[in-house]
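For this view, one protein chain was removed and the others were kept in their places.
The block that comes next holds chain A.
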Amino acid sequence: MSENKNSAEEHYKGSLKIVGVILFIWAFISYGCAIIFRDWMDANMPSIGNAPFGFWMAQQGSIIGFVLLLLAYTFFMNKLDEKHGFGEED
């Protein structure tokens, strides 16, 4: 039982790390690139097609980023589940 409890705690800590990294990137691509540092991004980053970088992030880039982030989240969480013996069939 105590071993199971340990692995549950390890799993929880691991999942917090994954969620933390995902949410950091999530905040960076939306609030960061598209809102707060937008002017800087427009001026200093290469434009995407004909769109300034910050504008493109706001209208397309961040949404594509969100989809990729969820794929990454699912992949890493499933791996973590396996590692701690919580894996399941879906």
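Methods note: a residue touches a chain if its C-beta (ideal position, glycine included) is under 8 Å from a C-beta of that chain, and two chains touch if they have at least 3 such contacts; residues count from 1.
Criterion: contacts and distances are computed from a predicted model.
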item	value
Chain not present in the shown complex, as UniProt names it (candidates "NADH-quinone oxidoreductase subunit K", "Sodium:solute symporter family protein", "PadR family transcriptional regulator" or "Probable chemoreceptor glutamine deamidase CheD")	"Sodium:solute symporter family protein"
Touching residues (missing chain, whole complex) on chain A	8, 11-12, 15, 19, 22-23, 26, 30-31, 34-36, 42, 48-52, 55-56, 58-60, 62-64, 66-67, 69-71, 73-74, 77-78, 81, 86-90
